[in-house]
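Excluded from the complex is one protein chain; the other protein chains are retained at their positions.
Letters are used for the chains, namely A, B and C, taken in the order the chains are written, and counting of residues starts over at 1 for each.
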Amino acid sequence: MIKVGVVGATGYAGEEVIKILVNHKGVKITELSAVIDKEEPFSSIFPAFKGKVDIICKKPNPEEMAKNVDLVFLGLPHRISMEIVPVFLKAKKRVIDLSADYRLPADTYKTWYGAEHKDKANIPIAVYGLPELYSDKVKKAELIANPGCYPTSVILGVAPMLKEKAIDVSSIIADSKSGATGAGRKPDLALSFCEINENLKAYKVNEHQHKPEINKILSDIAGKELDIVFTPHLVPMNRGILSTIYMKLVKGLDTKGAVEIYKNFYKGKPFVRISDEGKLPMIRDIVGSNYCDIGLKVTGNTLIAVSCIDNLKKGAAGQAVQNMNIMCGFDETEGLG
Amino acid sequence: MIKVGVVGATGYAGEEVIKILVNHKGVKITELSAVIDKEEPFSSIFPAFKGKVDIICKKPNPEEMAKNVDLVFLGLPHRISMEIVPVFLKAKKRVIDLSADYRLPADTYKTWYGAEHKDKANIPIAVYGLPELYSDKVKKAELIANPGCYPTSVILGVAPMLKEKAIDVSSIIADSKSGATGAGRKPDLALSFCEINENLKAYKVNEHQHKPEINKILSDIAGKELDIVFTPHLVPMNRGILSTIYMKLVKGLDTKGAVEIYKNFYKGKPFVRISDEGKLPMIRDIVGSNYCDIGLKVTGNTLIAVSCIDNLKKGAAGQAVQNMNIMCGFDETEGLG
Amino acid sequence: MIKVGVVGATGYAGEEVIKILVNHKGVKITELSAVIDKEEPFSSIFPAFKGKVDIICKKPNPEEMAKNVDLVFLGLPHRISMEIVPVFLKAKKRVIDLSADYRLPADTYKTWYGAEHKDKANIPIAVYGLPELYSDKVKKAELIANPGCYPTSVILGVAPMLKEKAIDVSSIIADSKSGATGAGRKPDLALSFCEINENLKAYKVNEHQHKPEINKILSDIAGKELDIVFTPHLVPMNRGILSTIYMKLVKGLDTKGAVEIYKNFYKGKPFVRISDEGKLPMIRDIVGSNYCDIGLKVTGNTLIAVSCIDNLKKGAAGQAVQNMNIMCGFDETEGLG
Partner (left out) sequence: MIKVGVVGATGYAGEEVIKILVNHKGVKITELSAVIDKEEPFSSIFPAFKGKVDIICKKPNPEEMAKNVDLVFLGLPHRISMEIVPVFLKAKKRVIDLSADYRLPADTYKTWYGAEHKDKANIPIAVYGLPELYSDKVKKAELIANPGCYPTSVILGVAPMLKEKAIDVSSIIADSKSGATGAGRKPDLALSFCEINENLKAYKVNEHQHKPEINKILSDIAGKELDIVFTPHLVPMNRGILSTIYMKLVKGLDTKGAVEIYKNFYKGKPFVRISDEGKLPMIRDIVGSNYCDIGLKVTGNTLIAVSCIDNLKKGAAGQAVQNMNIMCGFDETEGLG
């Protein structure tokens, strides 16, 4: 049994991590913290956890928390994580950071997140926690930069084609649709029920902070710089991201062939499922699970990939626990079945 | 053509008043104001109004606005209205206040809204703007206290039985369900999409500030003090209130008889529709309209009344315009067809 | 490991039973059947189960299925179950029937379900599977009549007061609100998205087939015949039932006292949680879980109980598995954590 703490326990991602860990055989939740008015049992803040998680949710005190955990999940807004990560690393505790703070080089970070990075020293040791691509590095990681939700859905949907060198790397268009939990848990008029319900919008078109993250990883895989077109949309549902990805083929390929390439690429990866030819995944197939379901369709010289994840599971908390499982030698699927 | 202003133009009720007035033959919108960062065309704040309402939405300045309007609608939070109403009345402009500030005696107001009333002098001249009961007073009113959304649905659902002296006045239970616009347009975690969607809750059980308003009007009709049991619920939809009202009959009455009583009581009232025996109304029948649809069912000695309104129309903006129509001699249904 | 089968595997309740059993330590799903066009892997019908439940979903053949199961769940429409139950009982297999077919005496059944009962012989041996009240009988049951969703929420919300003889048994009013899965999985215009979304309605007012079921059990507890007033409503959400229950007190009792009575009544019952004084449960607290959360409020001589369950979990599949756990000597919470 390892002792685990969650910082930012009252955010959607933090709450989801806790929900998963409750049924995890290998861990004990020993510490919870969040920016709250008064310290009280977590189950008093979220009655859903009554009888399951009744330990006190404390105000943030990383130094203290570090004494009572082996590993910590940080479910914090970007800019905040980089102030807390060093504390835990110094105390030789492993950290899984769900924020964006350690996913990018300092300069790119500053450009897209509008702030000088305060912990440049640890950026190089951070491992990008996408196990389907980097499980070896994840095993030994002290600090995991847990991928963003949009990047997870897009990267998993494009990677096999880049490895196969089957597409024009300058042609990638990702049209992504996300549920509202992706925006986080905070008072915000734009996030209120009546503004989102019966509405649909594109936002931050090609200017979303997840774009450089996608570009970086896809460029690494392609072995050359690439720049995608990325349009996120907000959909009136709680959870789920569906990314419809358009790629120009440079090799003759039909749907059957594309399906084969993807199935081979993800062979042995427990959380990626490729739809058979003629079928496409949808949000309901994966919501509440840690799966990424991908469907494919070739039309002319265009490959269309439809990639679906639950933004709070494979797009955040689920992937974070998947990383922990690999780091700690648990079964990769433990707690995520 | 009368000149009309709207204070609190960016709230749900204010926006709805404007939406209605755009198609109203007798009025011209000359002034809009709201608490905003910068003054700009209303259609820049709400692009839906582009080409329809392009006049500037100003920061609040009642004295100035009063010079350019014949009548004003106040779509403000309670406590704020009572500071602005006197300005317009002093300038001899008619006021339709959609807040709760002039619906109750000062002492009751203080008990339920937690504030000393700042304009006690004008409370007595305020007319409770429920036209189906008080149209004569509305005609001559200088100041309308526009009814709350819950009270409108409950009062219209109970009034005929009280007039008929057919129920035990101590037996009234109103179980009301409201859409989310009823809570107003503001940044609030409790109102965020993911907190309301796929959720349902009872709140302020028998402690909602609309209860004294309902008690006051029903007591007036009954000719004796009564106290109802009132449970509001929040439902994941944008608009609509459905009140299921339970009353103990003191007269032998079947559903057919109850329907007759209600149809007679509301004969000639254009916005109340009574369902035929065996039928019940639902939100979709009235959403977007100014109708109050009421269905009835007698079982044993219990009368169940189901009363449906659109909380932003008959429950707020629609009723406000209905009151204006009566005050200004327009057809009662003008703009509300 | 016991061998379990599910008949009606493609209905919402059947699918939910399977979802729960996948993570249950004591059972192996050996047989699935449903009325389908062609026999194929269950995961081909519901891709969500890919890699988890890939066994074939067969066309109904009870005799055959009986050979390969120890216990069977029937997720069927009423009228169908009573034709299949005898087959499994004859084969000495234990049956948990989620339909209404064995919850009522034959004559009451005929009145409310409009059909002569075809298996009168087995009605007397059926145990009403509400473990919080009848766990001793459940232990030895060969046939479980799994309670309806509305009855579960209402009965658990009223039972303690009846046992306490603290209320006027003729005064019970249950105003229930349900999500759309309660209506079952079938092509029906009234159940289509655009008819339910942004809508809300009362239906079958005091004529719902769950009323006699509630009356029967509450009368048993009260020790005298009673007849409640019951109004179901359809709410635009997938899951959850919230019942707001009004009872007239015959004993002086405040909220604090009521909370105590309920907490004592349900002491040791793992799936009923009573909210502390001043708090009320909501759907989000219990959706996806097998909990029934109950909140209480006394006002005057009226007790208001708010009872929340997930209609597919505690209201159907979860309770069915809870019954199986008790019948088979598993931990009562196994698979339902």
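Definition applied: contacts are C-beta pairs under 8 Å (C-beta built on N, C-alpha and C of every residue); 3 or more make two chains touch, one makes a residue touch a chain.
Quantities reported herein were computed from a predicted structural model and do not represent experimental measurements.
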(request) Just name the one of A:117, A:185, A:210 or A:239 that touches the chain not displayed here. (result) A:239
(message) Going by the contact rule already stated, which one of B:175, B:293 or B:334 would touch the omitted chain in the full complex?
(response) B:293
(message) Touch as defined at the start, partner being the missing chain; which of A:175, A:188, A:220 or A:332 qualifies?
(response) A:175
(request) Out of C:57, C:145 or C:196, point to the residue that touches the absent chain in the complete complex. (result) C:196
(request) Specify the residue from the set A:142, A:227 or A:276 that touches the hidden chain. (result) A:227
(request) Name, in rising order, the residues on subunit B that touch the hidden chain in the full complex. (result) 22-23, 46-48, 50-52, 198, 270, 273, 275, 279, 281, 284-286, 288-289, 293, 337
(message) To test your reading of the contact rule: which positions on subunit A touch the chain that is missing from view?
(response) 173, 175, 177, 179, 195, 197-203, 205-206, 227, 229, 231, 233, 235-240, 242, 244, 246, 280, 282-284, 287, 295, 297, 299-300, 302, 304, 306
(request) For the chain that got dropped from the picture, name the residues of subunit C it touches. (result) 12, 180-181, 185-189, 191-198, 236-238
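Everything that follows uses one rule, which is that only the chains that are shown with their structure count from here on.
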(request) Give me the rotation angle that lays the C-alpha atoms of subunit B onto its copy subunit C, rounded to the nearest 5 degrees. (result) 180
(message) Just the number, please: Cα centre separation of subunit A and subunit B in whole Å.
(response) 45
(request) Please set out, as single numbers or ranges, the residues of subunit B touching at least two other chains. (result) 195, 197-198, 236-238
